[in-house]
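My questions will all concern the structure given below.
Of the protein chains in this complex, all but one are displayed in their positions.
Just so it is clear, A and B label the chains in written order, and each chain counts residues from 1 on its own.
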Amino acid sequence: MSLDAFTSVLLSGLVLSSLYALLASGLSLVWTTLGIFNFAHGVLMAVGAYVTWQISQSIGETYWIGYSIALMIVVMVMLGAVLEYVLIRPFYGNKNIVLVTVMTTLAGLTFLENGIQAVWGPRLKQLPPLIDGNISIHGLLTLSAHEAVIIVVSPLILIGLYYFLNYSIIGKSIRAVGQNQKAAKLMGINVSRSFILTFGLAAALTGIAGAFYGGLRLMNPTMGSEPLVKALIVVIFGGLGNISGTIAAAYLIGFLEAFLIYFIGLYWTPSLLFLFMIFVLIFRHEGLFGESARTTT
Amino acid sequence: MSRIKTQATVATICFALLCFLPLFVTDSYIRHLMILAFIFAVVACSWDISLGYAGLFNFGHVAFFGIGVYTTGVLARNYGFDPWLALPAAGVMAGISAIPIAIPVLRLKGIYVVLVTFAFSQLCLQLVLSQSWLTGGSGGLVRIPPLTLFDYNFARDGKFAYYYVALVLLVFTVIALTRFVKTPFGRGILALRDNPDYAAARGINQAAIRVTVLVVSAIPAGLAGGLYCLYFRISAPEVFSFGTATLVLSMLLVGGTSTIYGPVAAAFCIVLFSEYLENFPDLNVYKHLVIAAVIIAILRLAPDGLAGLAKRLTMRLIKDN
Partner (left out) sequence: MTEELLRVEGLEAGYGAYKVLHGVSFDLSNGQNIGFFGPNGHGKTTLFETISGLIRQTAGKIIFDGTDITNASSDAIVEMGLVHVAQGNTLFPDMTVMEVLQLGAFPKRSRQKLRSNLDRAFSIFPRLTARRSSKCKTLSGGERQMLNLATGLMACPRLLILDEPTLGLSPRLKEELVRPISDIENSGVSLILVEQDLEFLLLLVQRLLLLNHGRITKRIDRQSEQVSHQEIMEEYFGVAVTHES
């Protein structure tokens, strides 16, 4: 493998990993805290991208896209809260909650996907890059400035998330709710507020991934479905309910995918990833990095 | 006792009505809708065996349907099999493919079963997409030969013959599955779901039950897939998609799990309702929005599905009289 090809594989792996990590950490957070799997998580990426596009059109394209992204985050937090309220909240205490919420979140996915189609139409759109131009390092590798921003900013966001969850009292209360709801209630933690916050946070992280992605490729309502499936693989590799494991797995899978595509081609790569995923589930369902995991329901 | 009797009477009346329907309804579009409903009803009620009765969060059931679609498609189109042979082969193939999926399911529970079965269906999709020499890749297989009987071509009679083939498949599936769950083995399945420790203590073999459940539920789904393929005369990768899974899962949950009849009834309601919405051209893009909203509303208002609702209503009627 030539140095050139190697660096380009490395770079695309980094960009992919960053996006997966943003998406997967939200998915994992919702799983850990609420104990449900949100199949509407991927479409939130598309919603984030379209909302950013809409805001940038409204405030005028002369403004830097970052402002639109900031406003989009606010919208996404609210949307996340609404989704929790409509799709999940009515079913707490239902003995089939895992299954019923698989269905309601799938319905939410259908709703949002077609909602995007209804609101923004089928015409393809793209977001402007966060920063124009290209970056060349010693003539060894060239990448667009937008990709560089993704590679740098995503880990910063994830580090922020990690610190929030582990060092702030609100973050700790979210983790507490995920580990023992009853004990959390007895400590005076408002469990339903934690749920809403978690969903909002996850939606915001995904929305950011969507806005990044929208500056990279053309947007369409189903742009989130493939990344969702990848995020799912990542969450499994990292171990459900383990944020740092999830983040590590995102980078591992991103690179693995980039290398697999390079060596065995685009066609076999997804099949191999799913096969890996099944094996991980069978032999180590607490994930590659997990020490213990939630096994009930 | 009387409830079972009522159920049987209602089922017989419905069956008789459905038998005579094509004689009065000559509109091939209505027949087409009924065929669709029959096929999806088979997939939904066979899913009920693993998801409802056995309580396995099997999310890959649609993959068995897809395997059926492609088995029939590949055999009839690429290898020149008689469609009448390619159809049962779909059931066999789906049943066989349920065995490898049973292995991880044996070791896992809860959400992990959802994930591993979901991964299995995605794996099927990816294999279909990548092996285009066999499956036609993302374009799928087209111009699959239809069912024929001597010189009678099933594809050219205004959906008359396909209607009966699909109806027969549905009726046989419903009868077979309701019988199956009433056998001692079927009761073992329920015991294992409701009280795994007790069932284990009574010597019920968990592994044997789970494998059998998956195989039994996969066969009708595979057959439905085979028929779907011969009826539409295409095999397209969309059968493995989220959309198909959502559609069938909604039939199952809206109908009510562990009832067999519920998902069948819901399959009719959902197919007809979604077609009814087609009558409003203005609604076009909003159609799926409406369906999604209705599904959430039903799950919210009737957590046990239509079957649970019907049960509550009949209970009330009995009480009132």
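The rule is short, and it goes like this: a residue touches a chain if its C-beta (ideal position, glycine included) is under 8 Å from a C-beta of that chain, and two chains touch if they have at least 3 such contacts.
None of the values given here were measured: they were computed from a predicted structure.
K.L.:
Going by the touch rule at the top, give the shown chains the omitted chain contacts.
P.N.:
The undisplayed chain, in the complete complex, is in contact with A.
K.L.:
One chain is left out of this view; which of A:10, A:152, A:183 or A:218 touches it in the full complex?
P.N.:
A:183
K.L.:
One chain is left out of this view; which of A:33, A:173, A:225 or A:246 touches it in the full complex?
P.N.:
For the chain that is not drawn, the touching residue is A:173.
K.L.:
Over the whole complex, note the residues of chain A touching the chain we left out.
P.N.:
Where chain A meets the chain not shown: residues 169, 172-173, 175-176, 179-180, 182-190, 292.
Rule of thumb we're sticking to: only the chains that are shown with their structure count from here on.
K.L.:
For chain A and chain B, let me know how many angstrom lie between their CA-based centres, rounded off.
P.N.:
32
K.L.:
State the interface residues of chain A toward chain B in the complex, per the touch definition above.
P.N.:
Touch list, chain A to chain B: 31, 37, 39, 86-87, 90-91, 94, 96, 98-100, 102-104, 106-111, 113-115, 117-118, 225, 229, 232-233, 236, 240, 267-268, 270-271, 274-275, 277-278, 281-282, 285, 295-297.
K.L.:
Touching chain A in the complex: which residues of chain B?
P.N.:
Touching chain A: residues 51, 57, 59, 103-104, 107-112, 114-116, 118-120, 122-123, 126-127, 129-130, 242-243, 245-246, 249-250, 253, 257, 285-289, 291-293, 295-296, 299-300, 303 of chain B.
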